[in-house]
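One structure, pasted below without further comment.
Missing here is one protein chain; the remaining ones are kept as they sit in the complex.
Chain nomenclature is as follows: A, B, C, D, E, F and G, assigned in order of appearance, with residue numbering initiated at 1 for each chain independently.
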Amino acid sequence: MNGEQLLKLLRGVSTGDVPPAEAVKRLKHLPFEDIGFAKMDGHRHLRNGFSEVIYCKGKTKEQIGEIALRMYARKMNVLGTRCEGPAGAYLKKKIRKLSYDPISRTFALKAHPVKKAKGRVAVLCAGTADLFAAEEAKRTLEFFGVTSEGFYDIGVAGIHRLLSQIKRLDEFDVLIAVAGMEGALPSVLGGLTGKPIVAVPTSVGYGSNFGGVTPLLAMLNSCSEGITVVNIDNGFGAACAALRMISVK
Amino acid sequence: MNGEQLLKLLRGVSTGDVPPAEAVKRLKHLPFEDIGFAKMDGHRHLRNGFSEVIYCKGKTKEQIGEIALRMYARKMNVLGTRCEGPAGAYLKKKIRKLSYDPISRTFALKAHPVKKAKGRVAVLCAGTADLFAAEEAKRTLEFFGVTSEGFYDIGVAGIHRLLSQIKRLDEFDVLIAVAGMEGALPSVLGGLTGKPIVAVPTSVGYGSNFGGVTPLLAMLNSCSEGITVVNIDNGFGAACAALRMISVK
Amino acid sequence: MNGEQLLKLLRGVSTGDVPPAEAVKRLKHLPFEDIGFAKMDGHRHLRNGFSEVIYCKGKTKEQIGEIALRMYARKMNVLGTRCEGPAGAYLKKKIRKLSYDPISRTFALKAHPVKKAKGRVAVLCAGTADLFAAEEAKRTLEFFGVTSEGFYDIGVAGIHRLLSQIKRLDEFDVLIAVAGMEGALPSVLGGLTGKPIVAVPTSVGYGSNFGGVTPLLAMLNSCSEGITVVNIDNGFGAACAALRMISVK
Amino acid sequence: MNGEQLLKLLRGVSTGDVPPAEAVKRLKHLPFEDIGFAKMDGHRHLRNGFSEVIYCKGKTKEQIGEIALRMYARKMNVLGTRCEGPAGAYLKKKIRKLSYDPISRTFALKAHPVKKAKGRVAVLCAGTADLFAAEEAKRTLEFFGVTSEGFYDIGVAGIHRLLSQIKRLDEFDVLIAVAGMEGALPSVLGGLTGKPIVAVPTSVGYGSNFGGVTPLLAMLNSCSEGITVVNIDNGFGAACAALRMISVK
Amino acid sequence: MNGEQLLKLLRGVSTGDVPPAEAVKRLKHLPFEDIGFAKMDGHRHLRNGFSEVIYCKGKTKEQIGEIALRMYARKMNVLGTRCEGPAGAYLKKKIRKLSYDPISRTFALKAHPVKKAKGRVAVLCAGTADLFAAEEAKRTLEFFGVTSEGFYDIGVAGIHRLLSQIKRLDEFDVLIAVAGMEGALPSVLGGLTGKPIVAVPTSVGYGSNFGGVTPLLAMLNSCSEGITVVNIDNGFGAACAALRMISVK
Amino acid sequence: MNGEQLLKLLRGVSTGDVPPAEAVKRLKHLPFEDIGFAKMDGHRHLRNGFSEVIYCKGKTKEQIGEIALRMYARKMNVLGTRCEGPAGAYLKKKIRKLSYDPISRTFALKAHPVKKAKGRVAVLCAGTADLFAAEEAKRTLEFFGVTSEGFYDIGVAGIHRLLSQIKRLDEFDVLIAVAGMEGALPSVLGGLTGKPIVAVPTSVGYGSNFGGVTPLLAMLNSCSEGITVVNIDNGFGAACAALRMISVK
Amino acid sequence: MNGEQLLKLLRGVSTGDVPPAEAVKRLKHLPFEDIGFAKMDGHRHLRNGFSEVIYCKGKTKEQIGEIALRMYARKMNVLGTRCEGPAGAYLKKKIRKLSYDPISRTFALKAHPVKKAKGRVAVLCAGTADLFAAEEAKRTLEFFGVTSEGFYDIGVAGIHRLLSQIKRLDEFDVLIAVAGMEGALPSVLGGLTGKPIVAVPTSVGYGSNFGGVTPLLAMLNSCSEGITVVNIDNGFGAACAALRMISVK
Partner (left out) sequence: MNGEQLLKLLRGVSTGDVPPAEAVKRLKHLPFEDIGFAKMDGHRHLRNGFSEVIYCKGKTKEQIGEIALRMYARKMNVLGTRCEGPAGAYLKKKIRKLSYDPISRTFALKAHPVKKAKGRVAVLCAGTADLFAAEEAKRTLEFFGVTSEGFYDIGVAGIHRLLSQIKRLDEFDVLIAVAGMEGALPSVLGGLTGKPIVAVPTSVGYGSNFGGVTPLLAMLNSCSEGITVVNIDNGFGAACAALRMISVK
C-alpha cells in the first residue's frame, strides 16, 4: 500500500464507504514498508549509492557482467570491488564504457555524471605494498564524487616524510591512513592533526602479522585519541566512512 | 636544504642580500627536517584539549588528585577517565569544585567555561549494562562543549524501539552506537541512516564474548558500509572521534 | 498512538473533522510501534515471557530488588538470573514471596500461577561441577511452566550410566546436554537419539579448557548430526531454546 | 549372539541342558551388541536417515561414486554433501538417476520416494554470498521429505526487507537463519518471533571475519533469548537440527 | 537386575515358570548395567582407583569433608586434588587420619594399605616454581602405590644439571617432565633417553606465556619423537598416564 | 678422543710421559662427546631408530631419493613420512626395493630385517577421513617391528561399535586413538579400559574445527584420567610414543 | 670431582696406584659438570650474575627473605624481581642493608661493590603507566654495574618529544624502548637511529590490548629493520639483553 492507496482508503473512511473500525484493521495488517517508508527518506540517497556497489568476490565474471549491465540499464552508476584481474579483463572487453583498475581491483561503469561532493579526503599509505587498499579507497571516493589525494610511502620508519606533509594534510576534511606491518601510522598522525582519521589495517606482512591482525589491534589501541578503525584491507569501507563524515559539512 | 645551503642563506643575511625577516620566512617553510615546529600549529588547539585528560587507571587517588590540582592551577580544565568509586569519593572531598560521575567513572574540574561546539552527537546504547561506556562518551563530549543526547536500551532484540527513533537520530551530526553481546546495533543503524557512526563494543557479556571481542569483531565486519570502530569500552575515544568529525563542519 | 487513538483519528476522518490528506500525513509520521505492533502479535507471549527476566550481573542488590518489585507491582512474574549469593540473601529477606536458589543463582517471584506448557524437557549433566548451568536451565523451564527432569553425573567417562538411561530420555521432547571439560556428552547422546539436543558448554575445567572454549568447540564440531549449541554456561538460553522448540508441538 | 541364539540358550536352560549358573556366566560375557541393540530402537529411523549421507570432502570422485552405487544397490536413498563441481559432473555422468546441485554442492540419488514430513522450515539468508549454505540446508531438508522455503537477501542492513516478511515467517515450524559478515540476522529475527531458530554462521567475509568466527561468536552471544547455533557453513547440520525439532510435533 | 536377580530369572526358566521366549524379552529390555558390567572387569581396578579421587575445586570445604568421610566409611582410600590451603586445614582438623600437602594441594585418607605397584617413575621439574604440579604427580603416584623420585630444578638454561642425571633417569620406567616458561625440558630429555615421557606444561610464566599455552604448544611440537602431553598444570593426569604405562609391565 | 685414546693418554701418565697436570689440561678441553658418550648409551638404540626417519615435507623428490639411498648404502632401514604422491611415485620407480603407501604418505626401504618387538598396539580411528593419520601410526609401528591392528570407523556417534570391541582392545599393550571433529573417542575409550592411550587429534573437520585445534583441546581436557596427547595429525609421533611405552615391558 | 680431585686421580695413575684402565672407567662415569665445566668458563661471569636473581612471584615473603640471606651469606649480590609491596616492606625491615623500589618492584642486596661496566644504556618509555617495566630495566642495569638514563613519556602521539631527544639518544650504546597500547615507539625510534634497540611491550592498555599482546605483535612486525623484542613487561630481560650486547664492546 503506497501513499496513494492510503489516501484512497482514508477517502473511503471520509465518505463512509469504509467504517473506521474496518480501516483500523486494514492498517494494522499492512506490510511494514507501506506505512513505514516515510521514516527512511533521510538516508535514501546514501543507501542508494551504496547499493550501487557489487562485491565481486565469490561471483563468476559472467555473473558480475550480467548484474552490472542490468543496473546500468536502469541508469545506475555501478562500482565493482574485489574484482580480480581476469574478471576485470573480461568486463572491460564486454562493456566498452566500463573502466577497470587492477591495483585497487575495482571497476566503475557510469550511466550519468556524479555530482561533486563538498569535502576533500587525503589517503595516506605507509608502504607501497599497501597501495591496493589505498587505491580502493581513492577509487570509491572518486565514484561518489569526492575529491581525494594520495600521500604514499610515508610510513613511520622514515618519520620525516610524514612530518614534511602535515601542513598540507591539514587542508583536507578527512584523513584515511592505510598501514600494514605494525600499523603505527595513524597513531603518529593522530598526534599531529585534529582532523577525523579513518585507520585501515592491511594484510601486508608475514608471520606474527596474522594477515593484518597486528595492525588492526595496534590501530584500535592507538595512544592518539579519537582514531577510528575499519576492517582489514577495507579501503572501500574507509571511503564510505569518509563519505558519511563529509556529509556533516 | 643542507648545511651548505643553510650557510649560503646566512651569508646572504650577513651581506644584507637577504633581510632577516625573509630568512625567518624561508627557514619556516623549509621541509620539516630543517625547521619543523611551524607545521605543528594547526593541531595545537585540539592536542591541548586532549592533554587535559587524566587516565586514572593504575594511579593512586593521591596521585590523581595532585595532577588534577596542578593542572587546575595552570587554569586548565581537567577530565579524569577510568576513575573508580573510591578515588572519585576521595577527589570530591578533596577538591570542592570537582564533579564526579560514578556510572561513567569520570570526573570533571573546570577552571574556565568551555566554548560551545557547533555539532550535536547522539549516543545510542543497546542495553542498560552498556551505560558505563555510553556515559563516558557523553561526559567527554560535555567536557569539550559538545551537546549530546542519550538513546538508551534500544538493542536489536527489540528492533521497533530503534526504528521509532530513526527520524530523531537523523537530526544529529554524529551517532555513537554502544553495544556489547553480539554488537549488532551499528549494523542495523548503518542501514537506516547516512550519518557518521562510531561503534563502541563493550565487554558486556560472558563466555564466548571474550570480554568484548565478539562485538568488536561484529562491528568491524558490519554489512552496513562505512561503520568505524574504536577499542572495547572506549566511550572516551568515541567522543574524541566525534569531536574530530564535527570539526569538519 | 494506540489502537483507540487510531480509531479516534479515523472517526475524525469519517465525520469530516480530519481531512483524508491530513490523516495520511499523521499516519506517516507515527512512531513505528503505534502502527506496526499488529505484526508482532505472533510472538508477543514469548517476548513478554522473556522480558520478565532480570540479568542481575553488574547490578547492585538494591537495583535488582527495585526492578523486581516494580515488575511484580505490574502483576508480572519475575525471573532473576546470575544473581550471586549475597544479592540472593538480600532479596529473600526483602521480598517474602521471592524464592532464591543458590546453585543456579536464580530467583523467582510469582505474581500469578504459570500455565503448564505441553512439552517435557530432560536436562543432562556430565559432572556435578556442571550443576550450576543445568539447574539454571531447569529453574528457567519451571518458571515458564515446562516440566523437566535432571539426569546428572552421566558423563562419557562412565558411558554405561548414559546408556542405561537412553530409553527414558527418549520419552522427553527436548534434551539439554550440559558438559564442561571436553564436552563429549552431546556427541554420544546424538548418536543414541533422534530428539532435539541443545548442547550447553560450561566453563568447568582448567588450563587449555580456556573457560569453556574447548567444550564449545567440541559441541560445534560434533560428529553427531543436528546438535545445536548455545553460549558457555548459558543454561538460561538453552531453556529458552527448548521453550521455542516445544512450541512446535 | 543374536536373538535366535539367545532363545536357544534359554531353551537349553528350560530343558535342563544348561544349568542357570552357566547361563548367567555366558550372558555376562556376551558382546554388547547382542543384548544391547534393543535399546537403540528408539532412534533407529533417524540414524538410518543420517547414515545415508556421504561427506564427500577428502574422497576421490571414484570413491564417492562407488559408495553411492553400493548404497543405492541396497535400496538406500543417498545424499552427498560438500561435493565439488568436478566430482558432481563425474557423478551425474556416471549415475543417470543422480541429481547434482552446484550451489549447495550436494547430490541426491533416490532409490525410493521419501515420506513427506509434517513440519515446514523457512531458510533465511543475509546475503547472496551465503546462498551455498542456505541451499545445503534446503536440499538436505528436501532429501528427508521436509517442505522448506527460502527467504534470501534479507540482511540487517536493509531491515525493512526482514520486517516485511515476519508475518509469513511465523507460519513455519522452524527458522534457519544463515549469515556471514557480522552475523546479526538471528538476533534481530529472535526478537521478532518465538519460533525455534537455528543460526548458521558462514565463512563469507574477509580480514577480521576469520573464516566465519565473527558471525559464529555473534550468534552465540545473541541478545535474543534461545537462539541455537551450528558450525560455520554447516547448512546440512542446521537441516538435521530442524529435522529433530519437527519430530517434536 | 543384578547377578542374583539374573540367576533367579534363569532358575525360573529352568523350572518352567518362565517360558524361554518371555526370558528373551525381559533380558532385552534390561538396563545396560545389569548385564553389561561383566565387560568392564578388565579396567575395574584402574577405574575404581580413579573414582576414589575428589576434584575439590568448586566444592566447599564442608562438602569435601562429607564426601571424603562417606567414601572412607565404605573402606575406600581417598585422594583429594586441587584442595586449597584453608580447605586443607579444615580437613586435617576434622579428619585425624587425613594427611594434607600444601604444595601439591592434595590430601590422602587411607582406609587400607595400598599394594605396591611394579614400576618406578621419575618426576623432573624445570624450575622450583613448577613444584606444585610435580608434587601433585608424585603424591598421586604414591597414593596408587607407585614409587617415584623427584629431580627438581634441572631446567634447560643450566643443561649440565640435566645431563649429569641422565644415567640415573634411565633406571626408571616412566619419566614425567614438568615445565613452564618455554617448556623445553621434554624436548632435550627426549633426545637423551628412550623411556616413555609424559610432558606436563605449567602455567608458570607471564605475558605471552598465556597461562601455560606456550609450554603446552612447545611440548606438542617437540622435535624429539614420541613425547606425549597432558593438560596445563595436570600433574594428577600425568601420574594417571604413568600408571597406565607401568601396567604394560 | 674415544675410549682407546683416553686409555692411551692415561698410560702416558702412568709411564710418566705425560705429567698429571698436562693430562688435566687436555681432559678439560676435550669436546663433550669424547668423554660424555658413555652417558648416552642407554638411549642409543632408540635414537638410532628415530634418526632413520626422513621427514619429507619441504624436500624435493630428488633430495629425498638421494638421502634414502645414502642411508640405505650404510645398511640402514629408512622410513619416510609426509611423502606426497608424486614423490612417492618417483621413489618407487627409482628405488626398486622401496615400498610406498599413498594413504599414510610413508615409504619404507629396508636394508635388513627388523627384530620383532614384544608389545602389541591397537590403532583406533573415529572416521574413515582420519585414516591417513592412523595408517601413518601403523606403518611406523610396522617399520620398528611392532605388531599392530587397526580398529577403524568406531567413532562416538555410533557408540555400540566401540563397545563391541572393548574386550578385544584390552588384549593390546597400548591403544592409539585417532579422531578429528570433536575428538571424543579417547575420552569414551579412557572410561572403558586401563591401558595406556595415546590420543591423536586430526585436522579432519571444517569451520570452527580450526585445522584440528578442536579435537586437540578436547583430548587435552578429557574427563578420563591419564589420556596423553600428541600433535595434530601426528600418527608417526603416536607410534614413537607407543614404542617408548612397550619398552617398559 | 673438581680440578683438584682430577689432578689427584691422575697423580694416582702417575704413581701407579691407579691403573690406567681403572682411571678410564672412573672418568667415564663422572657426572658431567666435573669434567665439562671448562667449556663453560666463557659464560661463567654472566651466568653467575644471572643466578644472583630471585624471581619473587609465587614465593612467600619469608621464603624470599631466607633465600636472599643465604645468598648474601655466601658473599653474593642479590637482585629480587617481581617483589610486591608487602613483601618489599617485610624484607626492608628484616634486612637492613636491602634497598627496595616499589615502582619497579625490585630489591637489591649488595655484599660487595659491583664493577662498573663499559657501556651505557638509554631506557625510553612511551607513557608514565609503563614506568614499572622501564624502572625494572634500569634497576637491573644498575645492579649489574651498567650506567643508564631514563627518557620517559616520549610516546609517538607527541612525536616532537622523541625527535628532540634523538641526538642525545645516539650517545648511548643500547636503547631499551618500553611501550604499551599500540607499541609504536620502537618503530619510530628504529627509523631514527642505528643503535641496537630492545623493545619491551607492556600490559598497559585495555580491551583489545589483550594484556600486552597488541604491542608485542606490533613490535615483532616493526617496519624498522633490526628491532628485537622480549616478553611482555619483561624489563629485567631487556636489561639482560642489553648487558649481553655491551659485552660486545
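One rule holds for everything that comes next: a residue touches a chain if its C-beta (ideal position, glycine included) is under 8 Å from a C-beta of that chain, and two chains touch if they have at least 3 such contacts.
Keep in mind that what you see is a predicted model, and the values were worked out from it rather than measured.
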Quiz item: So which of the visible chains would the left-out chain be touching?
Solution: A, B, E, F, G
Quiz item: If the hidden chain were put back, which of E:M76, E:L91 or E:M219 would touch it?
Solution: E:M219
Self-check item: Touching residues (missing chain, whole complex) on chain E
Solution: 126-127, 155-159, 163, 181-184, 187-188, 190-192, 205, 207-210, 213-215, 217-225
Practice problem: Would you write out the residues of chain B that touch the absent chain, in ascending order? | Solution: 1-3, 6-7, 10-11, 13-14, 16, 19-21, 23-24, 27-28, 32-37, 40
Exercise. With the missing chain put back, which residues of chain A would touch it? List them for me.
Key: 129, 158, 160, 204, 206-209
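The criterion applied here is as follows: only the chains that are shown with their structure count from here on.
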Self-check item: Centroid distance [mean C-alpha coordinates] between chain E and chain B, Å
Solution: 55
Quiz item: Considering chain B alone, which of its residues make contact with at least two other chains?
Solution: 36, 40, 47, 163, 167, 191-192, 207-209, 213, 216, 220-221, 225, 231
Quiz item: What is the complete set of touching chain pairs?
Solution: A-B, A-C, A-D, A-G, B-C, B-D, B-G, C-D, C-E, C-F, D-E, D-F, E-F, E-G, F-G
